[in-house]
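Heads up, one of the protein chains got dropped from this complex, but the rest are sitting where they should.
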Amino acid sequence: MADIATHDIDHATDNATDHATGHGHHSSTGLSNNKLAMWLFLGSECLLFGGLISTYMLYRGRVQNGPHPSQIYDIPFTSVSSFVLLMSSLTMVLAVSSAQRKDDTKTNLWLLITALLGATFIGGQVYEFTAFYREGLGFTTSLFGSSFYSLTGFHGVHVSIGVIMLLSLMGIIKKGKITGDKAEVVELIGLYWHFVDIVWIIIFTLVYLIPS
Amino acid sequence: MSTNELTLTPSQSPSLVNNKLSLSPSQALGAVRRPVNTNGWRAWLFTVDHKKIGIMYGVVAFTFFIVGGVEALLIRLQLALPDGRILSADKYNQMFTMHGTTMIFLFAMPTAAAFANYFLPLQIGARDVAFPRLNALSFWLFIAGGLILNASWFLGGAADGGWFMYAPNSGPVFSPSNGVDFWILGLQIAGIASLIGSINLIVTVLNMRAPGMTLMKMPVFTWMILVVQFLLVFSLPVITVALVLLMFQRSYGATFFDVSQGADPLLWQHLFWIFGHPEVYVLILPGFGIISEVLPTFSRKPLFGYPFVVFSGASIGLVGFGVWAHHMFASGLGPVSVAVFSMATMAIAIPTGVKIFNWILTMWGGKIWYSAAMKFAIGLVVLFTIGGLSGVTHAVAPSDTQQTDTYYIVAHFHYVLFGGMVFGLFSGFYYWWPKVFGKLLNEKLGSWNFWLMVIGMNLTFGPMHILGLQGQPRRMYIWTEARAGEGFFNFGFWNLVSSIGSFVLAVGVLFFIINVIKTSRNPERAPLDPWDARTLEWLTTSPPKVHNFDRVPVVHHLDEFFHRKYEEDEANHSMKSIAIGEDLIRAEEDAADADIHLPGPSYWPLLLAIGVAVLGLGVVYGTPIMVVGALVVLFASFGWVLEPSVPEAIDFDSPSHDGHTKEIAPLG
Partner (left out) sequence: MTTVTETHEDAHEHGMSDAGYVKIAIILALITGLEVSTYYVDFGPLFMPSLIIMMVVKFVMVVSYFMHLKFDSKIFSFLFYVGLGLALFVYITALATFKFFIA
C-alpha cells in the first residue's frame, strides 16, 4: 500500500489474489468507505453553498428598504472572526495528526481548542446579526437581508453542528466508547470542519470584501 | 423471504443444515444475544438487509403508483367530455400537481431505488451495501416524505402549483393554503433520503465489488445506477436550496420571490431546472439499465457495444447538467442563452441515439425469446424513441415556443416516462421476479398486461400530440364545446379517446396486480436460472440467502455467470454449454465460506427518520414541535454513533480469513 494515490479503482484484480491468499484489502479501492462517503458529501455540499452564494450575489444590490451592504458591514470585526475560523482549521489538523499518533490527551486538547474557536466564531456571528438587526436589517427587510442571513445563517448552522460533533467526539473518546477506528473518526470530522472553513474563505471575499 | 433465516448462523444455508449440523456453541449463543430479535414485523422495521429494504421500497412505490394512477384517471375523467364536473378548478390543480409529484418522487425514483438496492450488491458480488444502516435510514426518510406529501390532502388541501412549483406563483400570496408547505417538506425529506441513498450506492460500487469485478466488467444496470447516483448527489442539493428559499419565504417572511421587492422570478426556474433536467435522466437511466440486461438475455447474445452503452450513459449524465434552460425557452432568457441551450440539448440526443442503436443491434440476428420481460423491453425501445423524437422538436427553440405549456408537452413526457421508464420497470418486474420471490410470474397474464398497456398508453398519450398542436393548454381544468373546434381535429373526439385509453391502461396495470396475486398463490417454484441469464445475481439461490453468496465470486469476465456456463467452441466459433446454472449454484453452496459477518438490525434508522419528520412538521405547526423533533434527532444520532458496530459476531465484512473485522462506524 505504499502508494495509495496510484492504487486506482481498476486494480481489483490485485484484490483477487489478496483474497485468495487470505489477507488484504477489504475494499475494491483499498480506501475507506467512510472517507469516500464524506468526500462525496462534501462534493455535494459545494452545490448547496454554491446555490446560496449565487442567490446572494444576484440579490446583494437589491435594496428597496433598509440598509445597503456597504452601510453595515464591519470589515475589521469580520476579519477577526474569519481569522479565528481559519486558525481553527490549524488546530483541527493538529488534532487529526495527534489522533494518528494515538495521543489521546493531545487529540482531546486540540479538539477542545477547535471547538472553542468555532464557538467564538459563532459568538461573533450572533453579535454581528444583532448589530445588523439594530441598524435596520431584518430577515424580511429586503432581498439583500433575506439572502445575507440565509447564506451566513446556513454556514453558521454548519459550524454549530461541527462544534457539537467535536464536543461529542471528545466525550466519546474520553469514555472509550468509540466505535470504529478513532483516528479515522477524527479525520472525518476534520474534513467536515475544513470544508466549513473553506466555504467561509469564499464568503469572506465574495460577500464582505468585494462591495456590490 | 423466510425471515428467520437471519437467526441461523449466516454461513449455514437452510439447505445445507442437513450436511453440516454442527453449529459451534458461540455461534448459537450469538444468535440469541442479538440486540433485536428479528421475527415477524420487526424483521422488516429494524432490518438493514439491502434485499428486504429493496422489497419494501418496491411495495411502497407501487402503492404510490396506484395513488398517482387514480389521480391521473380523475384528471382524464374530468377532461373526457366538455364542461367536466368531476373536479373543481381548485381540486384539479391539486390533482395534476400531486399526480406529477407522486409519480416522479414517490413512484419512479423509489422503484428504481428498489431495483438498485436489491440487485446492485448482487450484481457486483457483494454481501450488502457499504452502509447498511444509512440504507435503512434512506428508506424510512422516503416513507416520511411520502406521508407528509400526501397528508396534505387531509390537512387543508394539497399543493396546487404544478410539479415544478414555479415561484412567485407558489408564494404565500398566490398559494395561501398549507399544501405547498407540505409539498416543500415532503420533497425536502425525500430529497435527503435520496442523497443519502446515492452516497451509499456510489461507495458500494466503488468499494464493494467482488474480486476481479473491474468497472468495465460491471453489468450495465449497475453502471446506469451508478450514473444516476452521481446525478443525484450533485443535483439534489440544488433543489434543496430552492426549497429552502421558498420555505423561508412562505413560513418566515423572506423576500426571495417577492417581485415587489425587486426579486427575479427566474431564480426559482433556474434552481429548479438545474436539478430538474438531471432528474429526468435519474428517471430514465434505470430503465435503460434494466433493458440492457433483458435484451441480451432474451436475444441470447451479448450486449452490442458494451463500452459504448456505458460511456454514452455516462456522457448523458454529464451533459445533462448543461441543458437545463431548455425548460425556460419561453421565459425571456434572451437569444444568446436560448441558442446555447438549444444546441446543447440537441447534442444530448447523440448519446441517446447511440444507445438505441446498440439495443437494436443486440437483438439483430439473435434468437429472440418473446417473454413478457422482453416484450416490455422492446416496448421501451419503440415508445422511448417516439418520445425522444418529439423531445428533439422541443430542443428547436422556435418550435418549442409553440409547444410550451400545451398538451404536446404532456404527450412527449409521458412517452418517455411511461413508454420509457415505466416499461423498463415492468420489464424488470418480470425479469427479476423469480429471483426475488422464487416464482415465475405468469407469462400469459404478462402478455395481456403488456398489450393492454401498449394499446392503452398509445391511445392515452398519442392523441395528446394532436390536442397540443391544436392549442389545448396543459393544466386546463375544463374545455367547452363552443371552443372545441370542428372536423377531424376537434378537441371533443381526441379528449374522449385519450380518456378511454387511460382506462385501458389502468386495466393493463390491473392485469399485473392479478398476476402477482395469482403467482403468490401458485406453489410452483421457479428454476434457479429460468432465463439462462448472464450476470452474477443469478449465481445464488432464489431468493438469495441473507448473505447473498455462499462464496464471494471471483470475476474474470463481463457476464461472468454466462461465461461459467458457456465456452467458445473453437471449431465452429459458437458457444457451447459447459455447465448448467443450477449445478453452479449448488457447487457454490458446497464451497460455502466458513465465517460470514453481516450487519445486525438497528432501531436507530427508523427513529432518526421519525425525528426528522417531526422536525419538519414544526415548520408548519410551530417551533415547539420542531424542538421535539430536534431532540429526537439528537438522541437517535447519539444512539446511532454509540451503537456497537458488532452485535456479537454479526457485522458486515467481506470474507477474509484473517479474522480482521471491519467495523461499521461511524456512518454505516
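First chain written, first letter: the chains are A and B, and each begins at residue 1.
Rule of thumb we're sticking to: a residue touches a chain if its C-beta (ideal position, glycine included) is under 8 Å from a C-beta of that chain, and two chains touch if they have at least 3 such contacts.
This one's a predicted model, so the numbers in the text were calculated from it and none came from an experiment.
Interchain touches from the omitted chain, evaluated on the whole complex, reach A, B.
Among B:P82, B:P302 or B:G322, only B:G322 touches the chain left out of the display. Screening A:I72, A:L94 or A:L137 for touch with the missing chain picks out A:L94.
Summary of contacts with the chain left out: across A:G50, A:G66 or A:G153, the touching residue is A:G50. Mapped onto subunit A, the footprint of the missing chain covers residues 1-2, 4-5, 7-9, 24-27, 29-33, 35-36, 39-40, 42-47, 49-51, 53-54, 57-58, 75-76, 79, 82-83, 86-87, 89-90, 92-94, 97, 100, 181, 183-184, 187, 190-191, 194-195, 197-198, 201-202, 204-206, 209-210. Considering the complete assembly, subunit B touches the hidden chain via residues 206, 230, 233-234, 238, 264, 266, 270-271, 274, 321-322, 324-325, 333-334, 337, 656, 658, 660, 662.
Everything that follows uses one rule, which is that only the chains that are shown with their structure count from here on.
Between the Cα centres of subunit A and subunit B there is a gap of 32 Å.
Taken in their complex, subunit B has these residues touching subunit A: 130-131, 195, 199-200, 202-203, 206-209, 211-216, 233-238, 240-242, 244-245, 248-249, 252-256, 258, 261-264, 267, 271, 552, 554-555, 638, 641-645, 653-658, 660, 662-668. Residues 9-10, 12-13, 15-16, 18-20, 22-24, 26-29, 31, 33-34, 36-38, 40-41, 43-48, 51-52, 55, 58-59, 62, 64-65, 139-143, 145-147, 150, 154, 168, 172, 177-181, 185, 188 of subunit A are the ones touching subunit B in the complex.
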